[in-house]
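The complex appears here minus one protein chain, its other protein chains still in place.
Chain lettering (A and B) follows the sequence in which the chains are written, and residue indices restart at 1 in each chain.
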Amino acid sequence: MNTNTQISAADREAVTAAEVTTIIGLEVHVQLQTKSKLFCGCSTLFGQEPNTQTCPVCTGMPGSLPVLNKQALKLSIKTGLALNCEIAKHTKWDRKNYFYPDLPKGYQISQLDQPICGVGYLDISDSDGAFEPKRVEIERAHLEEDAGKSSHDESGRGGKSKIDLNRTGTPLLEIVTRPDMRSAAEAKAFLQSLKMILTYIEVSDCNMQEGSLRCDGNINLHINVGGQKIATPIVEIKNMNSFRAAERALDYEVKRQLAEWKETGGTIEGAPKRTFGWDDQAEVTIAQREKEEAADYRYFPDPDLIAVVTTDEQIDAIREEIGTLPSRLRNDLVREHQLSEYDANVLVNQGRGVVDYFLSVAKTCDNSKLAINWVNQEVLRHLNETNSAIDQYPIGSDGMGDLLKRITDGDLDQTRGKDVLSAMMEDSIDAAAAIEKLGIRQVDSSELDSLCQQLLDANPKVVAQVQEGKVKALGALVGQARKINPNVNPGTLQANLRKMLGVDG
Amino acid sequence: MSNAIDRKTALHVGKLARLELTDAQADASAKHLASILSYVDQLAEVEVPEDIEPFFGATESVNAVRDDEVRPSMDRETILRNAPDSDGEFYRVPPVFG
Partner (left out) sequence: MASSIECLLSLVNQNKMEISKLSASQIVSHIAAGELTATDCTQHFLNEIERKDPTLNSYLHVAKESAIETAQQIDARRSAGESLGALAGLPVAVKDGICTKGIRTTAASKMLENFVPPFDATIVQKLTDADAIVIGKTNLDEFAMGSSTENSAFGATKNPWNTDCVPGGSSGGSAACVGADLAPVSIGSDTGGSIRQPAAFCGVTGLKPTYGRVSRFGLIAFASSLDQIGPFTRTAQDAALTMNVIGGHCERDSTSAREDLPDFSSKLDQSLSGVRIGICKEHFESGLPDDIRKSMDESISVLKSLGATTVEISLPHSKYGIAAYYVIASSEASGNLARYDGVRYTMRFEADNLNKMYGLTRTEGFGDEVRRRIMLGTYALSSGYYDAYYVKASKVRRLIKNDYTKAFESCDVILGPTAPSTAFKFGEHTTDPLTMYLADIFTVTANLAGLPGISIPCGFSDGMPIGLQLQGKSFDEATLLQIAHQFQQQTDWHSRRPQA
């Protein structure tokens, strides 16, 4: 009757991983960074007291009507452009009807057949080579309103559920990929890459803890058994609340589906899509309770809203605002700032704020190499240690640029520079004040001459080596010199020593 | 179109609409649905030229939008006042699976 009856349990058991292809598509819900909700003026701030950010519109009160927030539309278009999507010139709103207590109107305003963003793509790769670079196609991205939050009584005593509608009406962009990913690692890379783009173009903070980025995955297996292609039933996995969780959930599901197929031989034919949830503690996917009725959302155009028409000029203006995307930025940093691939990657992965910081510092000190070393080491170390963001870093890019300019100009060496940086951070002062405080000053030529003489007198062996042609031996004197006078610049010192020894050039 | 409106159909539609119908109500509902649908089925006889797009809203103007500005929300007490059950902070509803 169907294919699975022809494949014996023994044949199924004999299937190896090499004959299994994993098929993954993702649905990512992204909360857009607007100040107010999608259809009313309530704030979208996270973490406020329950039901304090609601109004007649977002609680669906009788008589209330929605009015579209144009910024949400703009951020959607911006995202679409960054994901190489076609942007709809004409888009409309549809009602998705279902009952749930955190959905006040009994329907969600969404977009069915005219999503704001059409087909696009995102290229992904893995620096460790876990998979070949590939293109994941975006099927669509549509704008919709978020639901509220229900908290259920977990005691098992059937207590009442509590409903908070603060989140209700927050703008969500649902990004749907084609089933182009072939492993959990690819799915994770897609999510990471997507998050980086979204934060770069400032459409979302993508804070997964706060639910600003939520991800569901559709997954099944294509199995090759003696030339026959079998597909396992599609499972939707919900509740993947971190990239790590997504990767582990999908990995787990691959194994589970294979085991299930080996046991039952069940295939996609006639099998409805099932929903599983990821249990992060138990590290398993768990089948969710099936609904009595198959979902019938009875979509129809929302008669309370009218269509939105976007012009080429408006789209171009939004494109202008996007700026350079991460992949392009990496290339630019390598080409124009002579950064290594590695450095460029580290920098870009930190987000636009850090890149902008670097670019500003590099410009002020006119020394990309020095700037990248200091940003990737000093600055990032501090951010990691304090778990803070670049805008919280105590030294602004001007101050850092100023400090590094002094190093570039030879007024400071890097070691003293680090002392200066510490002082700047400790006392919230600028480089000049820190230099002053540390008593760093230029060593004048007579002072330098006498210091050099003192060194030469005390180190006849070194003098002899130099005279034999081993000029490098002078390096040994730098440490001694700094003990005597910490302000002395190693470069200047060595030059002066060479001059006095007549080995100039 | 409307050939098979029976109790089962009525119960299914009732479920979608969250109307809890007794069998008697479902039968009455099926009868009414069948009657109105047999009237409405005259729509099938209307020949619609290919270039006719459905007219979904009574206005075809476009682009009613607002700026992204936060307006004060309503205070919680006012919002919750009309609720049949709340604890002063949350709306309360019976459990999904009771």
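Just so it is clear, a residue touches a chain if its C-beta (ideal position, glycine included) is under 8 Å from a C-beta of that chain, and two chains touch if they have at least 3 such contacts.
Every value quoted in this text rests on a predicted model; they were computed, and no experiment measured them.
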{"item": "Given A:D123, A:D153, A:D296 or A:D366, the one touching the chain that is not displayed", "value": "A:D296"}
{"item": "Those residues of subunit B which, in the complete complex, touch the missing chain", "value": "1, 9-10, 13-14, 16-21, 25, 29, 32-33, 35-37, 39-40, 42-44, 46, 48, 52-59, 61, 64, 66, 74, 78-79, 81-85, 91, 93-98"}
{"item": "Residues of subunit A (touch criterion as defined above) contacting the omitted chain", "value": "56, 59-68, 95, 97, 99, 101, 104-107, 158, 161, 163, 296, 298-300, 302-306"}
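Following the convention adopted for this analysis, only the chains that are shown with their structure count from here on.
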{"item": "Centre-of-Cα separation between subunit B and subunit A, whole angstrom", "value": "40"}
{"item": "Subunit B - residues contacting subunit A, complex", "value": "12, 15-16, 18, 56-76, 79-80, 82, 85, 87, 89-98"}
{"item": "Of all residues in subunit A, those that touch subunit B in their complex", "value": "34-36, 40-43, 49-56, 59, 61, 67-73, 90, 99, 101, 151-153, 158-165, 289, 292-293, 296, 298, 300-301, 303, 305-309"}
